[in-house]
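One structure, pasted below without further comment.
One protein chain is absent from this view; the other protein chains keep their places.
Presenting subunit A:
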Amino acid sequence: MARLSLRNVKKQFKDTKVLHGIDLDIGDREFVVFVGPSGCGKSTLLRLIAGLDPITEGQFHLNGQLMNDVPPSKRGIAMVFQSYALYPHMDVYENMAFGVRLMGLKQTEIDARIDEAANMLRLGELLKRKPRELSGGQRQRVAIGRALVRKPDVFLLDEPLSNLDAALRSDVRLEIARLHRDIGGTMIYVTHDQVEAMTLADKIVVMNLGRIEQVGSPRTLYETPANTFVATFIGSPRMTLIKTSRDGNRLGLEDGGSVVIEDLPNANANGTLTLGVRPDALTISRDGEEGFAASVVYTEYLGDDAYVYARLADGTLVSVRTHPNALYEADEKIRLHVDAAQAHFFDTQSGQRLVV
């Protein structure tokens, strides 16, 4: 059982404000991912939840109890660090036993828990080894094991995959997902990689410049991003934002063609509108007067797909997904058409999503 609630949580280091009032609720057994560019405050927020840094202002409740002044070891929270932070002078068994011993558990209980964790993480062979004798992936598993044996209410994971090579990363990602399913604790996971966020999370918290931009399921964020920041952060290749001038149902670029979309948001009926299109929402034609005029920059061939990168009249670089057999030369003039059902609309000034 673990419910976290953060109310107007702020953090300030000397004169630098790092978090500007975070409001967030996290439910029992949820897998929440904090994602955002570096410096957005996601790791700081995690450290506040862990208790490693004090909260400057606001309140953090865990299961209804105010946690602001509770020391980290008494919060029922365990953390897996980016560098794993294993104790170099202790073997794997001791690394895992250290915390639970301090909790005052009996030796038989300690052994039982370590056994269980070792089985779950395939650490049985490694119990007598020192951290320096382990590979990166093994250290990672020990770090997770050390968190597991404490049976915490909440697991915090701070970029746990970033020190692993690419091949291992997807394995460990699957392992973490499986672990969450098996033990069912609440997990909070910090990453700057949106693929990790999309694949692992029940709920993603997108952060930027010390604020939460949007909270929602991966599907919600992908399909209805609240603003241009979330729209471009989630999804790969990125969504393209096209700043258009609007005339009725026609969205145009100066000397760059235009598209007609039947259902447009009511706001900004005349004026400007930012059109958001993912690579899937665009189709290419070689002639005609409809659509945005563009010239091909280059084509990326990926086997089952190809991405065409083209430049619009205003200089915006657009990515379009096409059939791998479609061949486009550099500098070729093309027309781009928008699939209205997959288009997103944003206010050009505020960047907020506009509802149709």
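Of note:
The rule we apply is simple: a residue touches a chain if its C-beta (ideal position, glycine included) is under 8 Å from a C-beta of that chain, and two chains touch if they have at least 3 such contacts; residues count from 1.
We adopt the following convention: contacts and distances are computed from a predicted model.
According to its UniProt record, the chain left out of view corresponds to "Sugar ABC transporter permease" among "Sugar ABC transporter permease", "SufD family Fe-S cluster assembly protein", "Glycine cleavage system H protein" or "NADH-quinone oxidoreductase subunit N". Only one residue in the set A:G58, A:P72, A:G252 or A:P324 touches the chain that does not appear here, and it is A:P72.
Although one chain is not drawn, its touching partners on subunit A can still be listed: residues 47, 50, 52, 71-74, 77-79, 81-83, 85-89, 98-99, 102, 132, 146, 150.
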